[in-house]
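The block that comes next holds subunit A.
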Amino acid sequence: MPMLEVKDIHKSYCKVEILKGVSFAMEKEQTKVIIGPSGTGKSTLLRCINQLSPPDKGEVWLDGEEITSRKTDINVVREKIGFVFQEFNLFTHLTALRNVSIGLEKVKKIEKEAARKRAMEELQRVGLEKQAEQYPAQLSGGQKQRVGIARALAMDPDIILFDEPTSALDPELIGDVLDVMKSLAGKVAMLVVTHEMGFARNVADEIIFMEGGVIVEQGPPKEMFTNAKTQRAREFLGRIGALYGGD
Partner candidate 1 sequence: MTDFYQFFLQSLPNLLNGLGNTFLLTFVAITVGFFIGLFLALGRVYGTKAINLFCLGYIEIIRGTPLLVQLFIIYFGLPSVGILFTPLQAALLGLAINSGAYQAEYLRGSIQSIESGQMTAARSLGMSKLQSIQHVILPQALRVSIPAWSNEFIYLLQYSSIAYLITVSELTAEGKFIAAHTFRYLEIFAIIAIIYLVLTIISTEIIDRIAKRLSIPGIGAAKGVGLRDV
Partner candidate 2 sequence: MALETLIESLPQLFNGLAVTLGLTALAIILGTILGILLATGRSYGARPLAYLILIYEKILRGIPLLVLFFLIYFGLSQIGINFDAFTSAVIGLGLRSAAYQAQIYRGSINSIPVGQINAAFSLGMSKLKAIRYVILPQMLRLSIPGWSNEFTILLKDTSLAFGIGVIELMRQGRYIQIRDPDLVLPVFLLIAVIYFILVFTANKTLRYVEKKYQMAGLQAEAQR
């Protein structure tokens, strides 16, 4: 049974239907990348999965439990789903270290010393131990995003959702974040919405191409990039692939 199952998700905003029936599944420690034109509901899909924006119709199953049901305590579920935001959303009033440790202290109720120790380990993992006592306003965009990833990792999630993690970064800072993400491949499940084709091609186990609120095609990167089955996927991947290039 797959770890994550998304079944026929529908979502509308202001009478406009954004997601028109999306279904797919993911296994443990898999990396899947969602690509497609802007505004086709990719970010919305991610937010439906961790219920930041609950879907209008459809189900999401995590580890055999239906998390979209009314009976589920969504806060407990969210401990198992990490989320990395395009705008970072680091807690402005906390240092980098505390940003990473606060989930452990207040949600997982881990004792303060142990929590901060674990937080420091995660910061080391993303290469930011030296910035532990700095505030988000003092960090560069790339550093902020890496703290965001550390914050998500510290919760030991089953899966991390990445919502265009590098779109708000200056080009020279993108590499550092992508390197961290690459290091996670195979260790924790990742569902990534991005335009970074190099990452998609080299790190993803599977690529999902979305357009118009539905999944048009999905498959392993090698196939999708060289021999996609649908016309539209071929067009998009060809054009975007040339633009954003390999790494």
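Selection rule, in plain terms: all candidates are chains of the complex that A comes from, given by their letters.
Just so we're on the same page, a contact is a pair of C-beta atoms (placed from the backbone, for glycine too) under 8 Å apart; a residue touches a chain by one contact, two chains touch by 3 or more; residues count from 1.
Just so it is clear, the model here is predicted, and its values are computed rather than measured.
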Scan 1 or 2 and return whichever one touches subunit A in the complex.
2
Subunit A to candidate 2 touching residues, read off their complex
50, 52, 75-79, 81-83, 85, 87-93, 102-103, 106-107, 135-138, 151-152, 155
